[in-house]
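Omission of a single protein chain aside, the complex is shown with its protein chains in their original locations.
Right, chain A next:
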Amino acid sequence: MKILVAVKRVVDYNVKVRAKADGSGVETTNVKMSMNPFDEIAVEEAIRLQEAGTAKEIVAISLGIAACQDTIRTALAMGADRGILVETEVELQPLAVAKLLQAVVDQEKPDLVILGKQAIDDDANQTGQMLAALLGWPQGTFASKVEVGAGTVNVTREVDGGLETVALKLPAVVTTDLRLNEPRFVKLPNIMKAKKKPLAVFKPADLGVDVAPRLITLKVQEPPKRQAGIKVDSVATLVDKLHNEAHAI
């Protein structure tokens, strides 16, 4: 089977982001960028399916500014076979990304699309579901286990009360949860090899997709700061404070 994996370039998860003083957005200049952690898990899962002989080809796709090439190269260094960049300066929202992915799916005809369950910048948790809807494909979101069978894929999902398993007819869309796998480290020789792997570049107009943002961000600001409280010296004092001062127990 052929697998399409979507990867996003985001502010590194260790970075403490700041809202710009004018409220127009988040400070991203000179900030470390990395592949979205959930997408690393998506790439890893695709590679494992290839290593197991289930997948023949893995195509990694990213959408956004030219620097997203770096993110695709990382996926190629992990083991993806080739890359696609849909390049645009426009801020892409999940619906636009889903439409662009739909257009690429129509061309590439993968059997499975794997995405992260959410990007750690916009925290939307929408794109995989939207893509599945536009394609009319079934979806296995928040996956912690993926088992490909003949014409179907069984996905164990992380739900609020525990786990749930669904059987989906292929082709299907799967979004990854953190516990699906442990992504591998990229080795230097593989980074060198990845530079030689093919990477195609499209523009949204090539795909016939209108990517204009639907939601207008009016303001971005930091939430009210929580002040550090006091340190207590013993458990007895803690219980006393909680009981008599905070009235919490």
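Note that in this section contacts are C-beta pairs under 8 Å (C-beta built on N, C-alpha and C of every residue); 3 or more make two chains touch, one makes a residue touch a chain; residues count from 1.
In the analysis below, contacts and distances are computed from a predicted model.
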| item | value |
| --- | --- |
| From "Multisubunit sodium/proton antiporter, MrpG subunit", "TusE/DsrC/DsvC family sulfur relay protein", "NAD(P)H-quinone oxidoreductase subunit 2" or "Electron transfer flavoprotein subunit alpha", the hidden chain's UniProt protein name | "Electron transfer flavoprotein subunit alpha" |
| Among A:K56, A:K193 or A:H243, residue touching the chain not depicted | A:H243 |
| Of A:G53, A:G161, A:P189 or A:G208, the residue in touch with the unshown chain | A:G161 |
| Residue among A:I65, A:L178, A:I191 or A:L207 that touches the chain left out of view | A:L178 |
| Contact footprint on chain A, counting only the chain that is left out | 11, 13, 16-19, 26, 93-95, 98, 117-118, 120-134, 136-139, 141-142, 144, 154, 157-169, 177-179, 214-223, 226, 228-236, 238-239, 241-243, 246, 248-249 |
